[in-house]
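Our next item is subunit A:
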Amino acid sequence: MKRLTILVAAALALAAPPAWSADQLKATLGQRGNWDTAVIHLGTKAGIFKKHDLEIETVYTSGSGETLQPVIAGSVDLGFAVGTLGAMAAYAKGAPVRIIGAEATGAADYWYAKTSSPIKTLKDTDGHTIAFSTNGSSTQSIVRAFISENKLTAKPMSTGNPSATLTAVMTDQVDVGWASPPFGLKEIDAGQIRVVAKATDAAIVRGQTIRVIVANTDALAKRRDVIARFMQAYRESIDYMYSDNPQVIKDYAEFVGVPESVAKRVRDDFFPKALIWPDEIKGIDTLMPEAVTLKFIPEPLTPAQLSELIQIQGKK
Partner candidate 1 sequence: MAVTRLADQVPRAQSAAPILVVDDIVKSFETPDGTVTAVDHISFDVAPGEFLAVIGPSGCGKSTLFNIIGGLIEGYRGRVAVAGETVRGPHASIGMVFQEESTFPWRTVVENVAFPLEIAGMAKAQRIERARHFIDLVGLTGFERRYPAELSGGMRQRVAIARTLASEPKILLMDEPFGALDEQTRLLLGDKVLAIQHQLKQTCLLITHNITEAVQLADRVLVMTYRPGKVKRMVAIELPRPRSSEIVSSDAFGRSVAQIWGDLREEASRGMRDDERHIAEHLS
Partner candidate 2 sequence: MAETGRLIAPAAPPIAPVTLVRVAIIVFVLLFWEAIARSGLLFRDVVPPLTVIGQALIALLAETDYYRHLGVTAGEIAIALGVGGVTGLAVGVLLGGSRLLARAFEPYLYYLGPTPKIIFFPIMIMWFGVGPGSKIAMGVISCFFPLALSAAAGMRQIDQVLIKVGRSFRAGTWAMVTKIYLPAMRAPVVNGVRLGLGVAIIGTLLAETKLSNRGVGFLIINAYSTFNMPRMYALLIVVFVLSIGANALIGRLGGVDQIKRA
(Lines give C-alpha, C1' and ligand atoms only; values in the text may rest on other atoms or scores of the structure.)
Protein backbone atom coordinates (compact mmCIF):
# COMPACT_ATOMS: atom_id res chain seq x y z
CA MET A 1 0.00 0.00 0.00
CA LYS A 2 2.71 2.39 1.05
CA ARG A 3 4.82 1.49 -1.94
CA LEU A 4 1.85 2.13 -4.18
CA THR A 5 1.37 5.57 -2.68
CA ILE A 6 5.01 6.41 -3.32
CA LEU A 7 4.74 5.16 -6.88
CA VAL A 8 1.65 7.24 -7.51
CA ALA A 9 3.28 10.29 -5.97
CA ALA A 10 6.35 9.77 -8.12
CA ALA A 11 4.27 9.37 -11.23
CA LEU A 12 2.35 12.54 -10.42
CA ALA A 13 5.58 14.41 -9.80
CA LEU A 14 6.92 13.30 -13.16
CA ALA A 15 3.72 14.09 -14.98
CA ALA A 16 3.36 17.54 -13.43
CA PRO A 17 4.81 20.48 -15.32
CA PRO A 18 8.28 21.47 -14.13
CA ALA A 19 7.62 22.47 -10.58
CA TRP A 20 8.04 26.16 -10.05
CA SER A 21 7.43 27.09 -6.50
CA ALA A 22 4.80 29.78 -6.87
CA ASP A 23 2.83 30.97 -3.86
CA GLN A 24 -0.73 29.86 -4.20
CA LEU A 25 -3.83 31.79 -3.21
CA LYS A 26 -7.45 30.76 -3.46
CA ALA A 27 -10.17 33.26 -4.09
CA THR A 28 -13.94 33.36 -4.48
CA LEU A 29 -15.42 35.90 -6.88
CA GLY A 30 -18.98 37.03 -7.33
CA GLN A 31 -20.50 37.76 -10.75
CA ARG A 32 -18.33 36.07 -13.32
CA GLY A 33 -17.97 38.19 -16.43
CA ASN A 34 -18.14 41.66 -14.93
CA TRP A 35 -15.23 43.92 -15.83
CA ASP A 36 -14.38 44.49 -12.17
CA THR A 37 -14.22 40.78 -11.36
CA ALA A 38 -12.16 40.02 -14.45
CA VAL A 39 -8.97 41.55 -13.07
CA ILE A 40 -7.43 38.27 -11.93
CA HIS A 41 -8.42 36.48 -15.12
CA LEU A 42 -6.96 39.16 -17.38
CA GLY A 43 -3.86 39.63 -15.23
CA THR A 44 -3.21 35.90 -15.23
CA LYS A 45 -3.61 35.77 -19.01
CA ALA A 46 -1.04 38.53 -19.34
CA GLY A 47 1.32 36.65 -17.02
CA ILE A 48 1.37 39.37 -14.41
CA PHE A 49 0.65 37.11 -11.43
CA LYS A 50 3.16 34.57 -12.61
CA LYS A 51 5.75 37.29 -12.78
CA HIS A 52 5.11 37.92 -9.08
CA ASP A 53 5.46 34.21 -8.36
CA LEU A 54 1.75 33.83 -7.66
CA GLU A 55 -0.77 31.26 -8.68
CA ILE A 56 -4.42 32.13 -8.08
CA GLU A 57 -7.25 29.63 -8.06
CA THR A 58 -10.60 31.27 -8.60
CA VAL A 59 -14.09 29.99 -7.81
CA TYR A 60 -17.16 31.87 -9.01
CA THR A 61 -20.18 32.33 -6.79
CA SER A 62 -23.73 33.44 -7.31
CA GLY A 63 -23.73 36.13 -4.67
CA SER A 64 -21.97 38.12 -2.03
CA GLY A 65 -22.98 35.74 0.77
CA GLU A 66 -21.50 32.74 -0.97
CA THR A 67 -18.32 34.68 -1.67
CA LEU A 68 -17.89 35.61 1.96
CA GLN A 69 -18.69 32.28 3.60
CA PRO A 70 -15.65 30.34 2.33
CA VAL A 71 -13.39 33.21 3.37
CA ILE A 72 -14.78 33.07 6.89
CA ALA A 73 -14.45 29.30 6.94
CA GLY A 74 -10.84 29.63 5.81
CA SER A 75 -11.35 27.42 2.76
CA VAL A 76 -10.22 30.31 0.55
CA ASP A 77 -7.86 33.16 1.34
CA LEU A 78 -9.52 36.03 -0.51
CA GLY A 79 -13.00 37.09 -1.51
CA PHE A 80 -13.84 39.56 -4.29
CA ALA A 81 -16.91 41.69 -4.83
CA VAL A 82 -18.22 41.15 -1.32
CA GLY A 83 -20.83 43.74 -0.38
CA THR A 84 -19.29 46.27 1.99
CA LEU A 85 -22.26 45.93 4.31
CA GLY A 86 -21.93 42.15 4.41
CA ALA A 87 -18.25 42.40 5.26
CA MET A 88 -19.09 44.83 8.07
CA ALA A 89 -21.79 42.50 9.39
CA ALA A 90 -19.45 39.52 9.47
CA TYR A 91 -16.75 41.55 11.17
CA ALA A 92 -19.18 42.92 13.75
CA LYS A 93 -20.17 39.35 14.65
CA GLY A 94 -16.50 38.55 15.25
CA ALA A 95 -15.93 36.58 12.04
CA PRO A 96 -12.29 36.37 10.95
CA VAL A 97 -12.41 38.71 7.93
CA ARG A 98 -10.60 41.92 7.07
CA ILE A 99 -11.15 44.32 4.19
CA ILE A 100 -7.90 44.54 2.28
CA GLY A 101 -9.00 46.76 -0.59
CA ALA A 102 -11.86 48.29 -2.51
CA GLU A 103 -13.31 46.25 -5.32
CA ALA A 104 -15.77 48.79 -6.70
CA THR A 105 -16.12 52.43 -5.71
CA GLY A 106 -19.22 53.73 -7.36
CA ALA A 107 -21.08 51.34 -9.63
CA ALA A 108 -21.26 50.63 -13.34
CA ASP A 109 -24.81 49.33 -13.13
CA TYR A 110 -27.31 51.06 -15.35
CA TRP A 111 -31.07 51.23 -15.58
CA TYR A 112 -32.99 50.84 -18.80
CA ALA A 113 -36.46 50.68 -20.28
CA LYS A 114 -37.93 49.12 -23.38
CA THR A 115 -37.37 51.25 -26.44
CA SER A 116 -41.12 51.39 -26.98
CA SER A 117 -41.70 52.70 -23.46
CA PRO A 118 -42.29 56.43 -22.85
CA ILE A 119 -39.68 56.42 -20.09
CA LYS A 120 -36.54 58.18 -21.25
CA THR A 121 -34.99 59.62 -18.11
CA LEU A 122 -35.33 59.10 -14.38
CA LYS A 123 -37.85 61.97 -14.26
CA ASP A 124 -40.25 59.89 -16.34
CA THR A 125 -40.31 57.02 -13.87
CA ASP A 126 -42.89 58.61 -11.59
CA GLY A 127 -45.65 56.15 -10.92
CA HIS A 128 -43.75 53.35 -12.64
CA THR A 129 -41.89 50.39 -11.22
CA ILE A 130 -38.12 50.37 -11.08
CA ALA A 131 -36.04 47.24 -10.56
CA PHE A 132 -33.32 46.31 -8.12
CA SER A 133 -31.81 42.87 -7.61
CA THR A 134 -32.50 41.74 -4.04
CA ASN A 135 -33.08 43.21 -0.62
CA GLY A 136 -29.91 44.60 0.91
CA SER A 137 -28.03 44.67 -2.39
CA SER A 138 -26.17 47.68 -3.72
CA THR A 139 -28.73 48.07 -6.51
CA GLN A 140 -31.40 48.62 -3.88
CA SER A 141 -29.35 51.41 -2.28
CA ILE A 142 -28.88 53.00 -5.68
CA VAL A 143 -32.59 52.90 -6.51
CA ARG A 144 -33.38 54.39 -3.12
CA ALA A 145 -30.83 57.12 -3.83
CA PHE A 146 -32.44 57.79 -7.23
CA ILE A 147 -35.81 58.20 -5.60
CA SER A 148 -34.75 60.36 -2.69
CA GLU A 149 -32.33 62.54 -4.65
CA ASN A 150 -34.82 63.19 -7.47
CA LYS A 151 -37.96 63.12 -5.29
CA LEU A 152 -39.51 60.47 -7.48
CA THR A 153 -42.68 58.51 -6.84
CA ALA A 154 -41.37 55.42 -8.63
CA LYS A 155 -41.99 52.08 -6.95
CA PRO A 156 -38.90 49.89 -6.33
CA MET A 157 -39.35 46.23 -7.16
CA SER A 158 -37.05 43.28 -6.54
CA THR A 159 -36.44 41.38 -9.80
CA GLY A 160 -33.29 39.37 -9.20
CA ASN A 161 -30.32 39.07 -11.53
CA PRO A 162 -29.95 40.82 -14.91
CA SER A 163 -31.32 37.85 -16.89
CA ALA A 164 -34.49 37.64 -14.85
CA THR A 165 -34.77 41.42 -14.92
CA LEU A 166 -34.44 41.63 -18.70
CA THR A 167 -37.23 39.09 -19.08
CA ALA A 168 -39.37 41.01 -16.63
CA VAL A 169 -38.84 44.22 -18.58
CA MET A 170 -39.50 42.67 -21.96
CA THR A 171 -42.71 41.07 -20.70
CA ASP A 172 -43.83 44.28 -18.97
CA GLN A 173 -43.63 42.92 -15.45
CA VAL A 174 -41.47 45.88 -14.50
CA ASP A 175 -41.03 49.20 -16.28
CA VAL A 176 -37.38 49.99 -15.62
CA GLY A 177 -34.82 47.23 -15.32
CA TRP A 178 -31.26 47.15 -14.08
CA ALA A 179 -28.19 45.50 -15.57
CA SER A 180 -24.49 45.42 -15.15
CA PRO A 181 -22.42 45.71 -18.31
CA PRO A 182 -21.64 43.92 -20.53
CA PHE A 183 -25.10 42.47 -19.93
CA GLY A 184 -27.69 44.22 -22.07
CA LEU A 185 -25.29 46.09 -24.35
CA LYS A 186 -26.23 43.74 -27.17
CA GLU A 187 -29.90 44.57 -26.62
CA ILE A 188 -29.09 48.28 -26.51
CA ASP A 189 -27.27 47.96 -29.84
CA ALA A 190 -30.18 46.01 -31.26
CA GLY A 191 -32.50 48.85 -30.29
CA GLN A 192 -34.60 46.73 -27.94
CA ILE A 193 -33.84 48.76 -24.82
CA ARG A 194 -32.39 52.14 -23.97
CA VAL A 195 -30.47 53.42 -20.99
CA VAL A 196 -32.50 55.54 -18.57
CA ALA A 197 -29.91 56.15 -15.86
CA LYS A 198 -26.51 55.07 -14.67
CA ALA A 199 -25.62 54.26 -11.09
CA THR A 200 -23.31 57.22 -11.03
CA ASP A 201 -26.34 59.50 -11.55
CA ALA A 202 -26.92 59.04 -7.85
CA ALA A 203 -24.56 61.42 -6.14
CA ILE A 204 -24.28 59.26 -3.08
CA VAL A 205 -23.13 56.26 -5.08
CA ARG A 206 -20.29 58.02 -6.84
CA GLY A 207 -18.31 58.26 -3.65
CA GLN A 208 -19.23 54.91 -2.08
CA THR A 209 -17.17 51.76 -2.04
CA ILE A 210 -20.01 49.33 -2.45
CA ARG A 211 -17.96 46.17 -2.91
CA VAL A 212 -14.68 45.22 -1.30
CA ILE A 213 -11.89 42.67 -1.35
CA VAL A 214 -11.72 40.66 1.87
CA ALA A 215 -9.16 38.29 3.31
CA ASN A 216 -9.31 35.65 5.98
CA THR A 217 -7.68 37.04 9.14
CA ASP A 218 -5.57 33.97 9.62
CA ALA A 219 -4.30 34.01 6.05
CA LEU A 220 -3.62 37.72 6.39
CA ALA A 221 -1.55 37.21 9.54
CA LYS A 222 0.44 34.27 8.21
CA ARG A 223 0.91 35.30 4.60
CA ARG A 224 0.85 39.06 4.78
CA ASP A 225 3.73 39.41 2.34
CA VAL A 226 2.15 37.07 -0.21
CA ILE A 227 -1.13 38.95 -0.01
CA ALA A 228 0.67 42.28 -0.31
CA ARG A 229 2.48 40.95 -3.35
CA PHE A 230 -0.85 39.78 -4.72
CA MET A 231 -2.35 43.26 -4.33
CA GLN A 232 0.67 44.66 -6.11
CA ALA A 233 0.03 42.32 -9.04
CA TYR A 234 -3.65 43.21 -8.85
CA ARG A 235 -2.85 46.90 -9.30
CA GLU A 236 -0.47 46.12 -12.15
CA SER A 237 -3.24 44.10 -13.78
CA ILE A 238 -5.60 47.07 -13.52
CA ASP A 239 -2.94 49.34 -15.05
CA TYR A 240 -2.61 46.82 -17.84
CA MET A 241 -6.41 46.68 -18.31
CA TYR A 242 -6.48 50.42 -18.97
CA SER A 243 -3.37 50.42 -21.16
CA ASP A 244 -3.40 50.71 -24.96
CA ASN A 245 -2.63 47.01 -25.34
CA PRO A 246 -5.45 45.66 -27.55
CA GLN A 247 -4.86 42.17 -26.18
CA VAL A 248 -6.74 42.95 -22.96
CA ILE A 249 -9.92 43.81 -24.86
CA LYS A 250 -9.51 40.68 -26.95
CA ASP A 251 -9.09 38.52 -23.83
CA TYR A 252 -12.05 40.08 -22.09
CA ALA A 253 -14.27 39.73 -25.12
CA GLU A 254 -13.37 36.06 -25.29
CA PHE A 255 -13.86 35.57 -21.55
CA VAL A 256 -17.38 36.99 -21.61
CA GLY A 257 -18.33 35.92 -25.11
CA VAL A 258 -19.11 39.36 -26.54
CA PRO A 259 -17.77 41.22 -29.58
CA GLU A 260 -14.62 43.24 -28.98
CA SER A 261 -16.45 46.48 -29.68
CA VAL A 262 -18.82 45.75 -26.79
CA ALA A 263 -15.91 44.77 -24.57
CA LYS A 264 -14.22 48.06 -25.31
CA ARG A 265 -17.40 49.99 -24.54
CA VAL A 266 -17.74 48.25 -21.21
CA ARG A 267 -14.38 49.64 -20.17
CA ASP A 268 -14.57 53.05 -21.78
CA ASP A 269 -18.21 53.96 -21.12
CA PHE A 270 -18.98 52.28 -17.81
CA PHE A 271 -15.83 51.61 -15.85
CA PRO A 272 -13.54 54.54 -15.19
CA LYS A 273 -10.29 53.25 -13.75
CA ALA A 274 -11.01 54.86 -10.38
CA LEU A 275 -14.05 52.60 -10.03
CA ILE A 276 -11.99 49.46 -9.61
CA TRP A 277 -8.85 50.93 -8.05
CA PRO A 278 -8.45 49.22 -4.66
CA ASP A 279 -6.53 51.77 -2.58
CA GLU A 280 -9.26 53.52 -0.67
CA ILE A 281 -12.56 52.60 0.97
CA LYS A 282 -14.82 55.59 0.43
CA GLY A 283 -18.16 56.71 1.76
CA ILE A 284 -18.03 54.86 5.07
CA ASP A 285 -19.98 57.73 6.66
CA THR A 286 -22.98 57.19 4.36
CA LEU A 287 -22.68 53.39 4.29
CA MET A 288 -22.69 52.99 8.07
CA PRO A 289 -26.21 54.30 8.78
CA GLU A 290 -27.50 52.23 5.85
CA ALA A 291 -25.93 49.11 7.34
CA VAL A 292 -27.79 49.80 10.57
CA THR A 293 -31.12 50.49 8.82
CA LEU A 294 -30.88 47.29 6.80
CA LYS A 295 -30.07 45.34 9.96
CA PHE A 296 -26.61 44.31 8.81
CA ILE A 297 -25.12 45.65 12.03
CA PRO A 298 -26.91 46.53 15.27
CA GLU A 299 -24.97 49.81 15.78
CA PRO A 300 -22.31 51.78 13.90
CA LEU A 301 -18.74 50.48 14.12
CA THR A 302 -16.35 52.58 16.22
CA PRO A 303 -13.30 54.18 14.60
CA ALA A 304 -11.12 51.64 16.41
CA GLN A 305 -13.15 48.79 14.94
CA LEU A 306 -12.99 50.37 11.50
CA SER A 307 -9.24 50.62 11.58
CA GLU A 308 -9.03 46.97 12.56
CA LEU A 309 -11.48 45.93 9.84
CA ILE A 310 -9.99 47.94 7.00
CA GLN A 311 -6.37 47.06 6.35
CA ILE A 312 -5.54 48.10 2.80
CA GLN A 313 -2.70 45.92 1.60
CA GLY A 314 0.28 46.79 -0.53
CA LYS A 315 -0.58 50.44 -0.95
CA LYS A 316 2.40 52.53 -1.96
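Candidate entries met the following condition: all candidates are chains of the complex that A comes from, given by their letters.
The rule is short, and it goes like this: a residue touches a chain if its C-beta (ideal position, glycine included) is under 8 Å from a C-beta of that chain, and two chains touch if they have at least 3 such contacts; residues count from 1.
Just so it is clear, the structure is predicted and the values come from calculations on it, not from any experiment.
Quick one: in this complex, who touches subunit A among 1 or 2?
Looking at every copy, the candidate touching subunit A is 2.
Mind pulling up the subunit A residues that touch candidate 2 in the complex?
26, 28, 31-33, 58-62, 65-66, 69-70, 72-73, 75-76, 161-163, 166-167, 170-171, 183, 256-257
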